[in-house]
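The other protein chains are all here in position, but one chain of the complex has been omitted.
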Amino acid sequence: MVTFFGVPIQALMGQLLLGLINGASYAVLSLGLALIFGLLNIINFAHGAQYMMGAFVAWMLLTYAGINYWLALLVAPLVVGLFGVLIERLLLHRLYKLDHLYGLLLTFGLALIMEGLFRQAYGISGQSYDPPQMLQGGVNLGFMFLPLYRGWVVVVALAVCLAVWAGIEKTRLGALLRAATENPALVRAFGVNVPLLITGTYGFGAALAAFAGVLAAPLYSINPLMGSNIIIIVFAVVVIGGMGSILGSVLTGFGLGLVEGLTKVFYPEASSTVIFVIMAIVLLIKPAGLFGRAN
Amino acid sequence: MMWIAAIAALALAAPYAVYPIFLMKALCFGLFAVAFNLLLGYTGLLSFGHAAFFGFAAYVTGHAMKEWGVTPELGILAGVAVAAAMGLVFGLLAIRRLGIYFAMVTLALAQMVYFYCLQAPFTHGEDGIQAIPRGKLFGVLPLDDMYVLYYVVLAIFAIGVWIVWRAVHSPFGQVLHAIRENEPRAVSLGYKTERFKLAAFVLSASLAGLAGATKTLVFQLASLTDVNWHTSGEVVLMTLLGGMGTVLGPVAGAFVITTIENYLADIGAWVTIIQGIIFVLVVTLFRRGIIGEALAFVERRRRQ
Partner (left out) sequence: MTLKRTLTLAAVALFAAGGAAQAQISDNVVKIGVLNDQSGPYSDLAGRGSVVAAQMAIDDFGGKVHGAPIQLLSADHQNKPDVGANIANRWIDVDHVDAIVDVPTSSVALAIQDITRKKDVVHLNSTAGSSDLTGKDCSPTMVHWTYDTYAQAHGTGTALTKQGGKTWYFITADYAFGHALEHDTAEAVKEAGGKVLGSVNAPFPTADFSSFLLQAQGSGANVIGLANAGTDTINAIKQAHEFGITKGGQKLTGLLTFISDIHSLGLPTAQGLILTDAWYWDHDAASRAWAKRWSQKMGGGRMPTSVQAGVYSAVMHYLKAIDKAGTDEAKKVVATMKSMPIHDMFTQNGHIRADGRMVHDMYLVEVKSPAESKYPWDYFKILRTIPGDEAFRPMDKGGCPLVQASAGK
């Protein structure tokens, strides 16, 4: 058998594939963060809570209304996105004239409230959500048994990331968005409703987080703390990638998923910290991040 | 001066009216928040990883006193020294980025410290270091006496706050202020702002370590709670709530949050929800915090 540093190549391929799957959620989450940051200049600390809400809403739809996974994949992001719009309209928009740190603090407070409310209502031991009938079971790839659902997650996450990227690079709305990021005053002078653009962007970012949450629902135990555990890693991903480019944040997400996957094979004890170590190294060498512009 | 005398008298008499352990806890968090505010309020840097210094110093002090049997003052000194060294490393990395990035970098670095504490044998994982002997300060003052301990903690608190006060009202503090208001301008005036920021970071980390080390003496334990990122969030909340424009504001915030945590303990997850609501209210409506709003109120009355 061919081996690589003592690990059979076949096992390694399996682990890389798993890493890619985890990278998919990092990518979708950091994409949403980057979009929001680009236009609003705030770090959305509630991103993790919105991810958690996405999973919970999917579960609630199934439990209370019998709405299946496929519909939930549309409805849950919509619900959380509207919730995001409300937050932006009622609270966030008061803060744009102030130091950007206040946006971070406000969204941190919101994250605490959402987490607390779900804890109060559903406890912490977690809820269970089965993958849709169509995607249960798996295929034998020769080097590993791949559950169908995980394959679906990678494909759909990639598709969404590419679609968002294309939407921003190739459409008129995307062009406006890019222009508003660069110079909001100028865009406003052209008669574009910038506040609406901002509200929509925050809502869309929140919806992306919720979408990642629905994708994660059948994989993990749905519990109120699932968001806060992943968000800190995603922050590190964002710092490594730099938030200058959409494509950059997506690539970094997938890339770090792979690195983490490899660490789980060669030095599993470090797999929770490897991303932070990479972050420290990147900061030393290229403070603006891999794809970032110097500030 | 009247104010200071009144507060001092209140602090000296307090343990006879209020439960001393609670007071000491609030004082430790108060000092922690004051140290943190040196960065947020006076330098304009939001660190989201201050629990690392607070909690790790607690571990170092606890380990030194329990396993090596050193006296309390040496134990605290060891905790502060390690916190200062960590502050230097964190600071060197974090000040390479500004604003929001700074917050995320400190958060990520603190998370590394948390994972290290979880895995390292000397911290005893989720058990924590327990039953740490309080010993005798300088070999004479028996800290097992609740009142002696209280006055020692009060003295440490006063020294810590005094250091911050001195720093803020010195030429060093003036430069920090200039950095907060307009960093490019400070640079153009010829200040090496990075060095000043680093110095402020190290001082803040050391004092956060002092607060954590003192807390170890009070509770005789050091645990993962204190290095968790929730603690980093709490100290931000205390500072905001109390008011970051004043040296003593964060202390007021610390007292309120500690009170909520201890006296509303029967209501479970609501503690988190209340903390979140306070965050939102302070950020949207009362950005000056309790003390800031009170001072503004007094000022308005005086003008009338």
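Order of writing sets the chain letters: A and B. Residues in each chain are counted from 1.
Here is the rule we use: a residue touches a chain if its C-beta (ideal position, glycine included) is under 8 Å from a C-beta of that chain, and two chains touch if they have at least 3 such contacts.
Here the structure is a predicted model, which is why all the values come from computation and not from measurement.
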| item | value |
| --- | --- |
| Which of A:Leu61, A:Leu92, A:Val265 or A:Leu283 contacts the chain that the document leaves out | A:Val265 |
| Candidates B:Ala211, B:Val271 or B:Ile291 - the one touching the absent chain | B:Val271 |
| Hidden partner chain, residues of chain A it touches | 11, 14-15, 18-19, 21-22, 119-120, 123-128, 130-131, 138, 144-145, 147, 149-150, 219-221, 223, 225-226, 229-230, 261, 264-265, 268-273 |
| Residue numbers in chain B that touch the chain omitted from display | 19, 21-22, 25, 115, 118-119, 121, 124-128, 130-131, 215, 219-221, 223-226, 261-262, 265-272 |
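Heads up, the rule we're going with is that only the chains that are shown with their structure count from here on.
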| item | value |
| --- | --- |
| Chain A and chain B: spacing of chain centres that average the CA atoms, whole Å | 32 |
| Interfacial residue positions of chain B with respect to chain A in the complex | 44, 46, 93, 96-101, 103-105, 107-109, 111-112, 115-116, 119, 229, 233, 236, 240, 268-273, 275-280, 283-284, 287 |
| In the complex, chain A residues that touch chain B | 37, 41-43, 91, 94-95, 98-102, 104-106, 108-117, 119-120, 232, 235-236, 238-239, 269, 272-273, 276-277, 279-280, 283-284, 287, 295 |
